[in-house]
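Mind looking over this structure? Questions follow.
Left out: one protein chain. Kept in place: all the others.
Lettered A and B in written order, each chain numbered from 1.
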Amino acid sequence: MVLKIFFPTCCNTADSGLLIGRWIPGQDSAVVLAVIHYPFIPGQVKKYLSETQNQSQVDLAVLGSWSLPKDGQEGMDSFLKDLSTIFPNSRWLQLSREIGKRGFACQVVHNRITPPDPAQGGTDKKDQIIFIHYDQRKVMLSQLHPIHEESPGEESSELRAVFHTVAQSGPLFLLDRYDEGPLKLTHWQSEGREASIVVELSKQASVPLCIVLTWLVLLSFQLFLYVVCCRILNIWPVQFISSKMSTCVQTAYRTNHFQTVFSTKKATSHMEFMRKANIFVSFLVDMSLGLLLVSWLYRENHISQLANTLVPVADHVAKELQELLEWLMGAPAGLKMNRALDQVLGRFFLYHIHLWISYIRLMSPFIEMILWYVGLSACLGLTFALSVLSDIVALLTFHIYCFYVYGARLYCLKVYGLSSLWRLFCGKKWNVLRQRVDSCSYDLDQLFIGTLLFTILLFLLPTTALYYLVFTLLRLVVVMFQGVIHLAIDLINSFPLFAMGLRLCRSYRLAEGVKFRVLCEEPGTPLHLMMEINPLKCSSVLQRYRTPTYSCYPRDSWVDLCKKLFMGELIYPWKHKTTKTD
Amino acid sequence: MGQKKRSGRVHPPTCPSETQPPAAARTLDPPNSSKARGFGREERARHRICMVSDFFYPNMGGVESHIYQLSQCLIEKGHKVVIATHAYGNRRGIRYLTNGLKVYYLPLQVMYNQSTTTTCIHSLPLLRCVFVRERVTVVHAHSSFSAMAHDALFHAKTMGLNTVFTDHSLFGFADLSSVLTNKLLTVSLCDTNHIVCVSYTSKENTVLRAALNPDIVSVIPNAVDPTDFTPDPSRRDNSKITIVVVSRLVYRKGIDLLGGIIPELCTKHHDLYFLIGGEGPKRIVLEEVREKYQLHDRVRLLGALDHKDVRDVLVQGHIFLNTSLTEAFCMAIVEGASCGLQVVSTRVGGIPEVLPDELVTLCEPTVSSLCAGLETVIARQRSGKVPPPADIHSKVRTLYTWRNVAERTEKVYDLACRQPVLPLPARLQRLQSHCGAFAGFIFSFLAVIDFLFLFFLQWLHPDHLIDVAVDASGPHSCWGPSFKKKAKDSNRAWPPGADTRHC
């Protein structure tokens, strides 16, 4: 039988005393949590243990005795041996160490309540013992992945049980050997980290600070939201438009986050805590970047410079479009276009552009003021600024969108007409009832007119197709640009900065597993291993702690997209995922 | 099987070692074999047969059940049988069916209607593996629609194994697709050792299609498991006369004729009831007829039937109607007769050869003739002159049995194994002389490529390095439970008086 004993490194040089810890049920292993030093009163030890057990829900027990004989403590061994009668247990460990030697010596005394089971090997054989040393503080703070939200009663693996035991034993570590009290313990706190006091103090101070901040911000924000959102957004047209504008979506998203982060409920599980922390950090980063942007914008008159360049840019775009249409109305790329149709379509679109330019000219005096106020929104964060930019781009290229829709509809009509007339050409018909193509005998006039129409549509196809192609390309360019902006927003929204920071700076907090290093392997002494935490891979961190967003992702696969383009159906390539709760 | 009887007590099954020579099979002679009975026949060799076809379980059909039942009866006779077919969806690898029937589901791409794509060459490595591992001596291919079967024949001849082919269907000659298919069949069968057809008409058809020597074509009919199709007169409604039709609803099965018979007879006889099972594109015709003549309570369309439900549908009827326009061997009418029904059928293909005149009424494939035939049978039914279903069943059950089919097939294997497999030069000669200039040239070329490919494979993975598989059937079988069962069965006298098992 191999017995595994998890021994904290801080207790390696502790004075002799009792070992407190827990036997892992179902496994042949024990976790040593602390050492209670001599002198002690057994009754008080038991009382302390039962109190701690009630507080921490971990079934602590006295595992055995620890002896590190120093000068003047020769009689300790025999004294400690007799203690096994005071703290009854099925097994009693007797660990001892000599100063100067690396290995421990261990004896296991079995207090048999029931006779040994012959099916399991019969008589007491010599137990083989392995000591696994672990850094108690690190293991206490670490979280083993993949995270299982289980009740402490059922633990799936030994390792998980060890981590869980150490993490839950917080109340045990409140008493230290430097404290004035009936019991003196040695555990990780005794390693003399005075800085831990500062950390404790700051932790305790941060909670009220958070609450005050929350209160202020939440109040103002909620007021604003209540007024704006609840009243206005319930009207359907506004709701529809606001779902299309990324600014509004981003606002709603951030509101959700606010509620998560600044709720006064303390995070119960690790995931919730990480979520809150990530959101908080990303929010901070967002705000700071936004403020940076604002400070740049409002300095040195950048706003008016921007406004002054905006109108010429819009003008320039319109002029380019006009030239494009003129080119299409000629003989573009040597393709043979039908002149009449060409002229019609070209003039139609040119008229639209003319309207658009007039509109821009009309708006030009007010642009600077609009930009000034809109720039203020960058205070709320870089993501807001980017969303506003995306919306502005959408508004400015609205005419391209219109052209695209016209071209697509025309093309789509043509394609459907052609396919239906082609079936007539071959003497077939689409049977709607049976959803298949049937042969059909047409009348003479139906045939005649059908063929004429087919010819007309066929010869006009290149012209329409070219217009459709050009406008679709333009639309795709705009869509790509918007997609890039949205990707940036998404990145800021969802990147788990806190988790990443934790992984880089305190990598032991996020554990994927453990690795063992051999410390001491001498014949005759038990094996000593050092357990070190394997941190989680960066990619796993990203995957696991990514905040779910409303991110846009391609709605159709490439094949579907190509098919839709070919048939002339309107494409909306980005789809917004609704905010999912985890 | 033989080992146990010799010593007189049960030995634990021993599996043959790799070096066991195949000839050892012949020395293990059970005392109750033909030799001991003193019939004077030469001792029967045990063959190691590989059945190859695209169509096998889990696909359900005539060819599939034929292969399965035949294999089971051959295993019972002590031969080793292995089946190779293509993978059906996730079902790939090796599976074992009842009594140690080993099935290889090979990962070959299915093209159309459960038939694999073929390049004549690419299946050689897999099939060679199967043949060498199982130490196959006879390759038995089924169904001309199966590309894998033809491939297997091609490769088996390259590897020097004896080949047998079973054809299950009739073909025309006139249209372009038939001409091409017949040419392919000619190429495939020109050097096959023996061919089996399921009826005399089918034999004539195959001999003409592939220009074969009729002496190498045997006629072995299909069979029906009589325990699956037993009569049950209590399930009939004797207040009316029920006509049962169970077939796929396609043009070939003459559903258009059925669409003409139904209104004619239903107007004349008011206690007539039609029960139609099966699915297919011609269902629309029957539904339109039913709709037009308002026969919703007289005509019932059951849709697709599972194989196990067919008997339950058949026993509900008095008369079984078959309106096929072409059939090689109609299993359906035998199943109908086995369930005790009066059979009315069209006289096409091999149907006149299947049942004796007292069990079937044959008509021309026209509506009037079928109606007249049905009228006769209905009159007979009404007057009560029909023999009871149990009598019909007892007559039919002895007509076609799988054991008989297996016995005759065994003789085919013996005959095929006595013939030599043509070496490559003779094979090329035969292909070019027999199959026409163009096709002969192409397939000679393919035969040479196949031969070279085999050579390459034998260099890459020599035969002696391929592990020999443990037999699951045959004389050296290591299949556990059936061993004891076989011991029990072989205590009975041979041949058995009645079929008590599914064989």
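Going forward, a residue touches a chain if its C-beta (ideal position, glycine included) is under 8 Å from a C-beta of that chain, and two chains touch if they have at least 3 such contacts.
Methods note: contacts and distances are computed from a predicted model.
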{"item": "Absent chain [UniProt protein name; select from \"Phosphatidylinositol glycan anchor biosynthesis, class C\", \"DNA damage-binding protein 1\", \"tRNA-specific adenosine deaminase 2\" or \"Coatomer subunit gamma\"]", "value": "\"Phosphatidylinositol glycan anchor biosynthesis, class C\""}
{"item": "Hidden partner chain, touching residue among B:S53, B:T186 or B:S202", "value": "B:S202"}
{"item": "Contact residue for the chain not shown (choose from A:L362, A:C426 or A:V559)", "value": "A:C426"}
{"item": "Option touching the unshown chain, where A:Y178, A:F398 or A:F459 are the choices", "value": "A:F459"}
{"item": "Sole residue of B:T346, B:T361 or B:S444 that reaches the chain not shown, by the stated touch rule", "value": "B:T346"}
{"item": "Interface with the unshown chain - residue positions in chain B", "value": "170-174, 194, 199-202, 204-205, 207-208, 214-221, 252, 254, 256-257, 259-260, 263, 285, 288-289, 292, 325-326, 329, 346, 348-350, 352-356, 365-367, 399-400, 404, 407-408, 411-412, 414-415, 495"}
{"item": "Chain not shown, touching residues in chain A", "value": "336-340, 424-427, 441-445, 447-452, 454-456, 459-460"}
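The rule is short, and it goes like this: only the chains that are shown with their structure count from here on.
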{"item": "Approximate Å spacing (C-alpha centroids) for the pair chain A, chain B", "value": "61"}
